[in-house]
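The structure under discussion appears below in the form of structure tokens.
Excluded from the complex is one protein chain; the other protein chains are retained at their positions.
Each chain carries a letter (A, B and C) given by its place in the written order, and its residues are counted from 1.
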Amino acid sequence: MPHAEPWLERAPLLLRDAVNALLPAPARWWVDSFLDIAVLLGVFGLLFAFLTLAERKVLGRIQNRPGPNRAGWGGVLQPFADGIKMLTKEDIVPRLADPILHFAAPVALVAFSLMSFAVIPYGRHLLALDMDSGVLYFFAAGASSELAVFMAGWSGRNKYSLLAAMRALAQLISYELPLLLSFVPVVMISGSLSPSAIVTAQGGWHLGFIPRWNVLTPWGFAGFAIFMVASLAESNRSPFDLPEAESELIAGHLTEYSGFKYALFFMAEYFGMCALGGMAVTLFLGGWQAPCAFLGFIPSYAWFGAKLLALLLGFIWIRATLPRLRIDQLTRFAWKFLVPLALVNLVTVGFWHLSASWSRGFDPLRWAIAIALVVIPFVAMGRRLSAGLGPRTYRFAAQ
Amino acid sequence: MNAVLAAIALLILASAGIALTLRNIVRSVILLVVTWFGIAAFYLWAGAEFVAFAQVLVYGGAVSMVVLFAVLLVRHGKAGVAETPAPSGRIVSALLAGGAIAGALAGAVALTPLAPAAGPAPFAPVRHIGVLLLNTHAASLLAAGAILTVALLGGVVLAAGGGPEKEDGP
Amino acid sequence: MLGTGLIKGLMVTAKNLAGSFHDPERLVTTEYPEQRTVLPQNYRNFPFLVTENAEDPMGTLRCVACQICEKECPPQCIYIEKSKDKKADAAGKMQIYPAVFDIDISVCMSCQICVEVCPFDAIKMDQVFEIATADRFTGLLLDRGQLSKPNSYFHQIHPTDAAEVDGRLAAERKAAAEKAKAAAAAAAAKAAASTASAPSPVKAPPPVSAPPPATAVPAIPPPVSPPPPPSPPPQP
Partner (left out) sequence: MSTLQACLLLSSLLFSIGLAVAIARSSAILVLMGIELMLNAASMNFIAFWRFGPNPEAATGVLFALFAIAVAAAEAAVGLALVIALYRHQRTIRLQEATRLKG
């Protein structure tokens, strides 16, 4: 019933139809695909640009600095100034480098991270590619970017960047596992690998005002937390930014890159962050669904954008707070904490699924068991992980 | 003939063929990854979405990484990752064997009267595959899982075993 | 409880984020080209030449081209050529003056040795630091005209030093004036005595070292800047 929807909700569709009306019918498929790609590139390109600015501003404010405020009003033109700077820098290729792979690595990385934008439902009618196994596509595109990291590290003929690339790969592979395991519960509950079906399954409200989002269940909360930690690591964000630890390594596997190729790696990092954030919104935060029924007049894509921006600000906040992990702590955290927790979470969701048919009166028991299944392993494994580490004493800090 | 299929075939055969001739092992492996992506594209073309993404996830994400790590772990000396070429007799015999097999298979394919079902690509929804996997083929799924687990454990034991005293062996 | 440390840390950063908006005192950044911090008095950078009078900088340079600084300068960035003639200085005394006085501040290391060795208090340390130029060869080679700055400027940047220097110079000039006066009086007495006994045919020229007292006393420049504080605050 498209007419019952507010006008703003249908605005993108109307715009697309207006463009289509200008062109002959046989070109329709091509025009639609081209429009999808152009809009995705434009929106996320601008989001990337202003995310870098927002990151620098927020980090600055957290450290009691004003942040960049020179280019344009309050610094809004800073990303474009950065872009011009990066484009005009010299592009150095080492003499012994493998020129083809050296060139292909950043291109492949950006391409793979852009590919994952295709399957995220941005709104009720805004989905570039409605695939039956869209979630799998998303993670397949993400997994392919490991190859680009290896190419970047190997092609420079620099043993340090090669070592750093192997460390980065160890990190990416370690955190790929909890990332994949943490979304399996969502697939089990909604019974589909299609992102749009997963979002639809989270529609509706308990008692009229508590949304049926996955994150508001015990297993969903645990899965969301694991997913967010793993996506911090997958997108090389602090505190897991070991691959490119700018203050310790010389940019790790990016050592031999300069100029715009270097900027492309950063573009890929931010695109990956946006894509993983968007997937987290889709899987756990109800996608484009409004949190309350009476807020439904706000168009769905605005809700998606608000949730995505909140997650991205959370990424920045965490970056400003937590210090970097060591490589052994990082891998131990993945294999000894996140992977077991994600596996236990499968048991929790199995219980949740089986107990769905219990009568309403057993609901408190159902919740209690599910919460216990999440909290007890968390505490037990956390204790084991931190065994032997006493409380910190700060000799020189003011108490 | 289908233009998309022709393009995919060109991608697969060209990347595999060039990978066959390159001396640099890393480049060879990366080209083989391109071949695997091409095979995934073939699955996608045939309508097997799930298999295509599984192929990318497993081959592009996991197997390629294992292979590249192995390449980097076993290189030594000045040669680096360049392979010493095989004797020409072996290359000729390999090409002959490959050509013979290709000829025989192509002949068999051309001569067999196949009756392909025409029509659009069949659709295999993930839900359908999942139901089949867990009902009809549950035993095979368990067996595959067991094989994977045992193989990974065996791989870890093999790669990590030996101990430091074997490090400077012959 | 596990994980409380993370939350505590996140709260600290969130407090900073919110605080930086409602409490401008937290922001410690000085927005440099518009706002400037007051440089401490002891801050010193490249040297400059002191002139007594801003209207006539070349005429009232304290420098007498003795070339001590040129010889002492460790990186040898000073180049001086003496003048052939003499010119009256601020005190009216005839002095050699520097025809050329160049400092290459791309070489200068701000060691202050030239200031230490100058017997005439003619070269002092400046406070400039914005010396960027598009032409690194001639743009950083400062000549006499660019180097000379009035005494009032010296009072502005280093009030304590300037007051001390001015006091010393005034005392010296007063002493010199009194000496000259005494000498003149003695000469006059001698002349009177000699005139009484035997008149000399030639009038003695006034001694070079002793200018007439009428010109000596007002030559000391009145300090343009406010008088220096009696006890300067300790500089960090």
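Just so it is clear, contacts are C-beta pairs under 8 Å (C-beta built on N, C-alpha and C of every residue); 3 or more make two chains touch, one makes a residue touch a chain.
None of these values were measured; they are calculated from a predicted model.
Within the full complex, the chain left out of the display contacts the shown chains B. The chain not displayed touches chain B at residues 1-2, 5, 9, 12-13, 16-17, 19-20, 25, 28-29, 32, 35-36, 39, 42-43, 46-48, 50-51, 54-55, 58-59, 62-63, 66-67, 69-71, 73-74, 76, 83-86, 90-91, 93-95, 97-99, 101-102, 105-106, 109-110, 114, 116-117, 121-122, 124, 128-129, 132-133, 137, 140, 144, 147-148, 150-152, 154-159, 161-162, 166-167, 169-170.
We take it that only the chains that are shown with their structure count from here on.
Taken as a graph of touching chains, this assembly is arranged as a line, each chain contacting the next along an open chain of partners. Rounded to whole angstrom units, the spacing between the C-alpha centres of chain A and chain C is 63. Centroids of chain A and chain B (each the mean of its C-alpha atoms) stand 30 Å apart. Taking each chain's centre as the mean of its C-alpha atoms, chain B lies 81 Å from chain C. Counting partner chains per residue, chain A shows two or more touched chains at no residue at all.
Chain contacts: chain C has no residue touching two or more partner chains.
Per the touch definition, chain C reaches chain A in the complex via residues 2-3, 6, 9-10, 12-14, 16-17, 19-21, 26-29, 31.
Note for the complex: chain A touches chain C at residues 58, 61-66, 317-318, 320-322, 378-379, 382-383, 386.
For chain B in complex with chain A, the touching residues are 26-27, 30, 33, 37, 49-50, 53-54, 56-57, 60-62, 64-65, 68-69, 72, 123, 125-127.
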